[in-house]
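In this view, the complex is presented without one of its protein chains, the others remaining in place.
To keep things simple, chains are lettered A and B as they appear, and every chain counts its residues starting from 1.
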Amino acid sequence: MSADIKVDKIMDLKGMPCPMPVVKVSKGIKEVAIGQVIEAHTTDPGALADFPAWARTSGNEILKTDQTGDVIKFYIKRKV
Amino acid sequence: MDIVYYIVLVPMVYVACVIFVVGTVVRLVKLFMTPKHSATLQIFPERRPRWLWALGDAFLLPATRRYKPFFWVVLMLFHLAFLLLIVGHIELIAEIKPFQVIPHEVFLGRGFVGLVLALAVLYFLFRRFVSPTKDLSVPEDYYLLILLFLSVLFGSQMDWARRWYGYDSLSAADYREYLSGLLYLRPHVSIDLTASGHSFMLLLHVFFANLFLLFLPFSQLMHSIFSLPMNKLRRG
Partner (left out) sequence: MDTKTRDELLKLFQSKLNQTMRLYLETCTRCGICTEACHAYASMGQVRYISAYRHEIVRRIYKRYFKGRGKLWPSVGEAKELSETALDELYEAAYSCTGCRRCMMYCPFGIDTQMLMSIAKLLLVGAHAEPEILTMLADTSIEKGKSLDIFKESFLAGIKRLEAEVVKKWRIEAGKKAIPIDVEGADLLYVALAGAHSIIPAAAVFNAAGEKWTLSFFEAVNFGAFVGDPTRTRLILDRIINEAKRLKVKEVCICECGTAFRTMKQMSGKQPFEVSAITEVHARYLRAGRIKVDKSRFKKKPITYHDPCQIARNAGVIDEPRYILRHLTDDFCEMSPDPRYNWCCGGGGGLVALGEDNLDFRMKSARVKVDQVKATGAEILTTACENCHTQLSNLNDHYKMGVDVQFLSSMVADALVQ
């Protein structure tokens, strides 16, 4: 976990086929309150473009993207 | 009573025919003026020539034969009998040489064509009372079949009476006189036609057939015309 961001929910989306990571995240975000943050782990390279695009259309914010090895971590803040 | 006969046998026939023709033409023109779908709707693998396969699909219903063989037989018999009856009616209007390649008395098939048709229609009708076809059917499906059944029944009765019971006070010539009169716009309903013991059958036959014709252009019966272009779409 990133030290400076308080995470309220962690989602493991590793190895999921397209378009499941985005689908899951868009559902998962509804389960936290506005202002809270989820941390999503994926292995999909496509997610690197999909997540930001999704965030823009859905009005949420990606605070940070971390890549460690194969795993990409997104910190997403629910805005709407 | 005479006036009822006259109305059904003359003006109503004209009205039905006009509505049938105009309705069909208008519907076709309207439809074929609407823009086509832009992408292909073809099913693969493709077979060539496509129009020939489409013809085969439209007239031989290969998928039906494969999955519902009994229904297919009935469907085939029905459509064949229907066609033969149309030929029979044309022959009633005037003698047509090419139809006589196989010499026959007017109304082909010694009354059996009508019988087959009537039975097939009954089968179609009863199917619609059984699930799952019942759940798909809407009232018009029943009405149309009932109309068809009634007009086939009374029409065939006239044929059967002459063929099977030796009833001879109305002959094909009498009908021909009536029908050709209608066609040449010199309608004439002879007293023979309305006074015989079987003339109510003629009345009912024509009455139901008129209704059928009236409804046809507005119903799914247009599948008779649409089937071919639609099958062509599927063949690409």
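Following the convention adopted for this analysis, contacts are C-beta pairs under 8 Å (C-beta built on N, C-alpha and C of every residue); 3 or more make two chains touch, one makes a residue touch a chain.
Just so you know, these numbers come straight off a predicted model, no measurement behind them.
Which listed residue, B:169, B:190 or B:220, touches the chain dropped from view?
With B:169, B:190 or B:220 as choices, the missing chain is touched by B:220.
Among B:2, B:95 or B:140, single out the residue that touches the unshown chain.
B:140
Considering the entire assembly, which residues of subunit A contact the chain that has been omitted?
Within subunit A, the residues touching the omitted chain are 17-24, 26-27, 43-50, 52-54, 56-58, 65, 67, 70, 72.
Name every residue on subunit B in touch with the hidden partner chain.
Residues touching the hidden chain, for subunit B, are 31-32, 34-46, 57-58, 61, 63-64, 67-68, 71, 127, 131-133, 135-141, 143, 218, 220, 222-223, 226-227, 229-231, 233-234.
Methods note: only the chains that are shown with their structure count from here on.
When the centre of a chain is set as the mean of its C-alpha atoms, what distance in Å lies between subunit A and subunit B?
Measuring from centre to centre gives 66 Å for this pair.
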